[in-house]
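For this view, one protein chain was removed and the others were kept in their places.
Moving on, here comes subunit A:
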Amino acid sequence: MQTTFRIIDEDGIHARPATALVNTATKFKDTEAYAEAKGKKVTLKSILGVLSLGLEAGDTLSLITEGTEEAEAMKALQEIMIKEGLGELHE
């Protein structure tokens, strides 16, 4: 399952929202979660991975979930993106 966002926060994805995304992704043990941007794909269960994407305002980011709870995981991640004011859906 894949959803694409455009980053609107002027800081891009910074430490606090990145922490929230990683914490949420980690809750879903049997589901893999990835972030893909700028031709790089990293696991969402790694804060260093997420920060290494160097996401800034205006960048496009795809979240990908794969596994038994992929729909729930995606919904939870989407909520974080919206709640943290990070992105708008871009489809």
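Simple rule for what comes next: a contact is a pair of C-beta atoms (placed from the backbone, for glycine too) under 8 Å apart; a residue touches a chain by one contact, two chains touch by 3 or more; residues count from 1.
Heads up, the rule we're going with is that contacts and distances are computed from a predicted model.
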Self-check item: Undisplayed chain, where the name is taken from the UniProt record, one of "Polyketide cyclase / dehydrase and lipid transport", "Alpha-D-ribose 1-methylphosphonate 5-phosphate C-P lyase", "Anti-sigma-W factor RsiW" or "Phosphoenolpyruvate-protein phosphotransferase"
Solution: "Phosphoenolpyruvate-protein phosphotransferase"
Quiz item: In the complete assembly, which of A:Thr4, A:Thr19 or A:Gln78 touches the absent chain?
Solution: A:Thr19
Quiz item: Hey, which subunit A residues sit against the chain that's not shown?
Solution: 11-12, 14-16, 18-19, 22-23, 42-43, 45-49, 51-52, 54, 56
